[in-house]
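First comes the structure, then the notes that go with it.
Only one protein chain is missing from this complex, and each of the others stays in its spot.
Should a chain be cited, it is by its letter among A, B and C, assigned in written order, with residues numbered from 1 in that chain.
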Amino acid sequence: MVEPILTVEGLKTHFMLREGMLKAVDGISFSLAPDEVLCIVGESGSGKSVTAQSILRLIDPPGHIVDGHIRYRDKDLLALSEREMEKIRGDRIGMIFQDPMTSLNPVFTIGEQIAEGLREHLDLGKKQAQDRAVELLRSVGIPHPEERYKDYPHHFSGGMRQRVLIAAAIACEPDILIADEPTTALDVTIQAQILKLLADVQRRLNSALILITHDLGVVASMADRVLVMYAGEMVEYGDVKTIFEQPKHPYTIGLMNSVIRLDDERDDELRSIPGTPLVPINPPPGCAFRSRCEAALAACATEKSRAHSVADGHLVSCHLIPRSGDNDS
Amino acid sequence: MLRFIAGRLVLTIPVLFGVSVIVFLLAHLAPGDVTTILAGPFATEVVKEKLRISFGLDQALPVQYIKWLGHILQGDFGTSIANRRDVADLVFPKFVNTAILALSSALLAYIIGFFAGIFAAARPYSFSDRIVMGVTLMLGNAPPYWLGLLIVLLISLNWRLLPATGMTNIMGGGGAWDVFLHLIQPMLTTAAAPACIVARIVRASMLEILSQNYVRVARAKGIRRSLILRRHALRNALPPIVTICGLQLGYLLGGVLFVEVIFAWPGIGNQLWQAIQARDIPTIQGATLVIALAFVVVNLAVDAINAYLDPKIRASERAGAS
Amino acid sequence: MSKLKFKRLLGAVAIAGSLAFAGGAATEVKAEGGTFVWGMSSEMSILDPHVACGWLTTNAIHSIFEGLVMLDLSDPDAKSAPLKPAIAKSWEVNEDGTVYTFAIRENVRFHDGTAVDADVVKWNYDRFMDSGAEHAFDQAQAYLGYYTRWIKSVEVTGPMSVKITLNETNYEWLQMGVVACGMPMIASPTAIQEMGNEQFALTPVGTGPFKFIEREQNIKLVMDRNEDYWGENAKIERLIFQPLPDQATRLNAIRAGEVSMIMEAPWEELENLKNEGFTVTINENIPSIWLLFFNHKNPIMQDVRVRKAINMAIDRDAIADGILKGTGRPEMGMLSPGTYAYKPGYAPVKYDPEGAKALLAEAGYPDGLDLDFDIYEYGYNEVWEKSIQRDLKKVGVNAKLNKIEWITYMGKFLKGMPEELHMNEIGWGWTIPFWTQVMTRCDYHPPNGFNVGWYCNPEVDKLFDEAVKQKDKAKAAALYQQANDIIIGQDFGYAVKFTYKNPLVLSPSVKHFVNPPANWYDFSIIELE
Partner (left out) sequence: MRFHLRILKLAWYAYAKDNAALGALIFLAIIVLISLLAPLISPYDPAAAVADIAAQPGSEGVILGADVDGRDILSRLFWGGRIALLVGIAPTVAATLFSLVLGLAAGYIGGWFDQIVMRIVDVVFAFPLVLLAIVIAGVLEPGVWTVILAISIALMPYIARLVRTTTMNVKQQPYVEAARAGGAGGLAIVLRYILPNMIPPVLIFATTLIGLMMVVGSGLSFLGLGIQPPDADWGIMVAEGRGVLRKAPHITIFPGVVIVLVALSFNFIGDGLRDALDPRRRSR
């Protein structure tokens, strides 16, 4: 196997709220090959976005990364200084957020907002950065990029803004692109265009992509590997074929069933699993999913299952699933 | 931009008209017959009546108002009853003194407020944030006249560091340095409350902006934190801050009265206070009118700056111009 | 006109702007004699002596101007101030006290260089008494009426000689010209003709020991020593009156060494100031008393027993010591201190609440009565009026205090009390006992005078008529005291309360300051160390 470009180990990101400790991400591990597409799926509030932001260390108080390692190439990102981290962000790892309407600064032109990152990382002059930004705008499919360079965000539609944001994220040709539900806020017709653009960009740059989504259709069409999250924890992790064809964890099985049953409405939210998701504030011991799990064991109430390998590259956290004979690879 | 300002100016005219009506009517709320002061205690009714006629006090209110307004528009603010000189001569130099105090206080308040606010916003909910915000809240709620007394007690009376009264050394001073020494204490007193209010609004606006998605995007782009604070956050937080700063400057114009009284600063507030005590109606009218005018101008300036800062207005102007 | 105003405004802005560049170019010229700064409790009025009133203004007027005669205020031990020659180097009064002949001093010049002669004196008298004169000033004529009503004619009898003839004998008349409201002083005709009445009042020109330099309204009035003064030059180089209306500011200013003298320091602070090295001077012979007028048109107040009872019910010691902390002295007579007729310690009745109660019962008010009492809102008077209200309460009198803003009050006061009102108040006095006449004579009922309580006793008026005809001051004083004993001791026509000794605080560097039996001071004798 190729050397992974990014490795996340035992990542824990917690939020100290007045109501108690929100364990938004509680022990996530995965690795990413240089040209791989990883999809992180799960319901709202399962910790997908926090995981993505943790990688770039964009977590603000009261949130805090309390444990774990994030390794990019040979660097431990959690050990870097803020200044060193700023050099990674946008340059080596780019990120796209879910709400293009609020992700652009209303008081600067869109061109400025693309050129800004270029000047920060590539040490380009004003003119060079501007030329490059126009090129980028063209590459993400903005018509008349020279003229639109000087426009303010309020002149742009949501889909166009997301294109601008993608242009900004890929400006420095990063090794890793993180897209946090990039299409959620967009019209259905635009969604496909944006996803296609993302796929094109990923292929063109030959970069790794972490795509956060709850749309299993997207997962099926784009992912190499899939990470399923529930209440801040990883419940299952494996290649896309395995997850879709041989899901092991009851939650993943539920997800897959819901997709199959509602095949023609796959962009709908995943709400066919009975019960409501657990909000992991001061969570009780044991498995977070057990209250919604039909097959819960006594052990599920007292002890979390550790992620264990059931096949090569396929990890599951569930007491129901016996460990495979071998250790994790 | 120009169109916007022109529009605002047009809107200001009825406001100014209303202001003049209120200022005029204020005089007629006041009890007492001004002719008694003018003519002295020995004056006969005949002399008083003559005076009343010469002041136009025998005419109907609307007539008096129109005449008064006509004079005001020609720069004639009437004659002070207590001092028997042109109110304009009394009020304008005093207004300049007040402007010196108010502007320097505002500047000080903005600088302190900005730095304290950004300092606190850059480390929200930390210990230093709480301390800074706690102090500003205390100072912001302290009555200025009380604060001034404490300052003068400490600096002038106990430490004997700075002069306690006036604007220049009355025994023969003058010059910028002398004025500056006299300015320090009133300036500190005046600046305290607005500095705190500015600090709080700067902090709140910055935090509001720092939690915006586009700031997160900028961070994800790897923009340096200092640059984010300066470029993205401050630039967006500016409109409410400018509004508050402008309002504070306006309030300073009215609120320096307490400070001017305590420090005997020869400003328009002090003049107004003495005019109130002497029931010197023309001076009260003149001083009030000048302060209200200044307030209106400051508000206009704030609107103009905010319009300039708003890309939508700027862009639409550009589109309209091309 | 408007252009001019605008230019002035621009000028002011430019000055303010240039301050920033002036950079420590302070021009502090320490002339010999030094600068004396008086921190005053309020701004003065205009400085035209013929239409000016109020004792702060008087202080400035008496420094800049002189009349034919002036009061000699240099004797610290004087009980009442004697006259001294000024513009007139001497004067003669004829046998029946109706013709005054003045010899005008040679070599007296106004600050603008104009020389003083008999014509100048006549010109000034015409200004405030001859309504037919070209330069007559009707406001001045109103102000000075109390003085000019006695005058039959003013004649120039030589280049340096003026003869003034009175309607009737009056030996007090000369001193009536040195009271504090509307002063018959000699102003520069050249200046008045050049500037006009309005401007002259702002930039006055006189002959006094100090000349007007500049005045910034509510900031300062600056006067410099008149180097060409006919008499002995003032010791100090510069005299500044600085209005500091706020009491605490005045205190701060003198403590910080920014002024040389302040008035109206808090009574509680006087002791501390002394300990800090400041001089506190008290005006023992101040010609001023605080009194209540009884309304003699009101049925209740017409009963002498009620008036006497109120006189007995007021605890004057409590005000003088308790409230004023020794800066007041109880008084009962209508002759004010500082005049030659003053009788110290005059007290026909004593503080006696029980006796007062009994008297009221006798008058038909065993269960007490309600009285309406107008007071004005100015300074501290409410503090002692409240104290009197409490005193009256003790004898069953419910006094309702109607507090009225000063100007409104003056308007109402001068009209005389309406029948339903029972009492009102004033604090006042002149350096001559004639003031008592103005307050009590039958023919001085409003609008002709200040007898606002409508008191009238022809017997008293007869004594007064005699008094002004006495050349001998001792005889005049005796007549006044006799009248006073009727007004108070017999009729209890007024309730006099106390005299307020108006303490001043002087910085340690001030020497030879005299607190005279008057309401104003001679600044030319002060020295600074």
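Note that in this section a residue touches a chain if its C-beta (ideal position, glycine included) is under 8 Å from a C-beta of that chain, and two chains touch if they have at least 3 such contacts.
Computed from a prediction, not measured in an experiment: that's the story for all the values here.
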Absent-chain contact - pick from B:Y65, B:W177 or B:Y251: B:Y251
Contacting the left-out chain in the complete assembly, out of C:L251, C:M410 or C:L463: C:L251
Chain B residues touching the omitted chain (full complex): 14-16, 18-19, 21-22, 26-27, 29-31, 137-138, 141-146, 149-150, 152-153, 157-158, 207, 250-251, 253-255, 257-258, 261, 272-273, 276-277, 279, 281, 284, 288, 291-292, 295-296, 299
Absent chain, residues of chain C that touch it: 247-248, 251-252, 255, 265-266, 268-269, 272, 322, 377, 382-383, 386, 403, 405
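The rule is short, and it goes like this: only the chains that are shown with their structure count from here on.
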Pairwise touch network: line, ring, star, complete, or other: line
Most central chain, judged by mean C-alpha position against the global CA mean: B
Distance from the mean Cα position of chain B to that of chain A, given in whole angstrom: 53
Between chain C and chain B, distance of the C-alpha-averaged centres to the nearest whole Å: 40
Per-residue overlap in chain A, given as positions that touch at least 2 other chains: none
For chain B, residues that touch 2 or more chains besides their own: none
Complex contact set, residues of chain B against chain A: 124-125, 211-225, 227, 232, 235-236, 309, 311-312, 315
List of chain B residues in touch with chain C within their complex: 31-34, 36-37, 39-45, 47, 50, 73-76, 80, 82-85, 88-90, 92-94, 96-97, 99-100, 149, 152, 156-157, 160, 163-167, 169-179, 261-264, 266, 270-271, 273-274, 277-279
Residues of chain C that touch chain B when the two form their complex: 1-6, 8-9, 12-13, 15-16, 19-30, 35, 37, 42-43, 45-46, 51, 53, 138-139, 142-143, 145-146, 181-182, 198, 201-202, 216-220, 238, 240, 242-246, 248-249, 252-253, 255-256, 258-259, 405-408, 410-411, 414, 447
